[in-house]
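Of the protein chains in this complex, one is absent; all others appear in place.
After this line comes chain A, so read on.
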């Protein structure tokens, strides 16, 4: 072992505690990262296995070749195939069995009257395939449906809705269907495919409720006879199929299902987590850098002595770098192990909280091992590099001087650089946001703003701490005054410590502001474009839910209280080659319950070949009233529509509106997503709502909401997202707080004698503890306020940039209550971070502290 290595080892042994904070910061960051990656690997592999298992009996799938995909959707809409094909398929040599598979949306109502699921994962209904090998579901209990109204549901859904075999409940298809549960099923050995619910009915029922007309199926599952491979089967099937229908192998089909889950859920899930582990690691970088900087500063004399005794710059630097490497490798390795542990723990935990992930072993890919290790080591070594170089530059003469406390920080160069950066950042963002909307420019400005904050930190910290701490002098007397001055001692150190927290808080505030703005935007949208009195909808989110019965609008419309009730359905078609979502409704009634802005042309006479489009889409496609557009539907039919009306506001009504009559030849399962109701004059909202409620109760009990309630619930998903974001950011904030605690501990070590003196002349332990705690609070308050300011600014940039980038108007909102809560949490957390250092400081031995050297 060479001299440098020996020095670093002995230093590590001697200062174990000092590196505990660094170790913990790297450990947490790496564990988060590794946990995320391993979790992603495992889920992907397990879903793969599950689909493989579930569909192992299906050797080929016959379905429509074309799918229309609208923007923002990963799974396209396919036209059903005719069940008449079954006969053709059955005659193909090598086919052992073939069965139609009808799939649609069907949401079960639980024992308590509430709908099951619908908050993200799909709620499926289909025919119960009688050939057990072709059915991906396995009957676990009870029997298969034989008579109309009998269903098998997956066990997960049954547990969730507290339903048992023999129970009668409602299935929203979306027309309410009374069903009796006769059996429970499993999927790929699990109670369900994650949170997806499934209801299997007889084929006749499925055709009746889930397809537009009898004799259709979503696809046909085919099983091969002995000795025929999946590819051979598909190859044999292809020639007999009509145009527009294809045969794929069972493996391909399973792979598509897995890919769909991956792209819809897993990729978003892991990307999301990776972003947050990135933030945690960024915060960790600040904490680690700070710790090394302080340790090096405290060791100036020791390093100077080494230099005086003949150690080269290189050796001193190398000793420090080695020290950092040992911490980096140890912490990263521990973090990796911890991350795998987290993934294993979560895997065990999720089923316990009703989130059944498929069974299977933990899967750890090489990348998931190497990446967290590499990132941990790079972050740790990178943070230690500058301090190490500084250590090497220690002048031998420094050994003779009193160890000077770092007084740098508020230098003129820093102030000038920082201000220049801040100006650049503001002008870049303002240009990007206000003058020539550009997300890139706004993004660059946002990053520059962050850098400017970090650079200006030490300059600002003195003023900020002085101002923030001024009430302390009065309120807490000499204890508060001492705390304030301690926080002012080294502006650079205070700023670096606070920067870590600042980044965490900035991200929290950014999301808070953005979330509030989104809510305000939705609120604004609803209040601007929804002119009705109540809205009927099913509370759903993502792919879940089955929508509303198309008969509901008509039923409500017959109420004496109601003036207009209009249902909005959804259709898809390709307009000029691109998949588009269509709003299927009664356009005349639509205009009465929605504010469509200025309407050019007439909504009254769309008929079966007329279409209404928004001003923005019309401009984009160069269409005016009277011009024509070709729509291609999923059934392969193409039809030319004439633009009969162009309307101004699209927020709730969508971009393309066609009539029900025009849509019905091309539809599959029929449902409305929203029924907008306006009352007759003189009918109070309460009375009208009660009347609508009574009708809705017969249609699977969807939610009837007033305009205000509807606006609020549209924003409900945002709160859920925010909660998740806060939970994930807690780690970054925790790391920042560890940084504060660590800096304080180091500072206390530095001030041993001073603390001893204070105790000797009469500072009580509780006063000493309070002093350290208040210092911690001041540093945290500085970081929190900086973070709030930065976060609010970045939030504004994000909102304005989104506003510029999208067609609809974005509102900006600063939520005062939430931001005050963030501030309070930050400051309270600061007090908590100070607890341990304060306790340690109070345990100090007075005599040892004042003993003369």
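Note that a residue touches a chain if its C-beta (ideal position, glycine included) is under 8 Å from a C-beta of that chain, and two chains touch if they have at least 3 such contacts; residues count from 1.
Note that contacts and distances are computed from a predicted model.
Hidden from the displayed complex is a chain whose UniProt protein name, among "ABC transporter ATP-binding protein", "Right-handed parallel beta-helix repeat-containing protein", "Electron transfer flavoprotein alpha subunit apoprotein" or "Sulfite reductase hemoprotein subunit", is "ABC transporter ATP-binding protein". Across the entire complex, the residue among A:477, A:636 or A:665 in touch with the chain not shown is A:477.
From the options A:139, A:260, A:599 or A:846, the residue with contact to the chain not on display is A:846. Touch with the chain omitted from the figure is made, among A:260, A:757 or A:832, by A:757. Listed residues A:301, A:466, A:489 or A:592: the one in touch with the omitted chain is A:489. Listed by residue number, the positions of chain A touching the unshown chain are 477-479, 481-482, 485-486, 488-489, 753-754, 757-767, 846-847, 850, 852.
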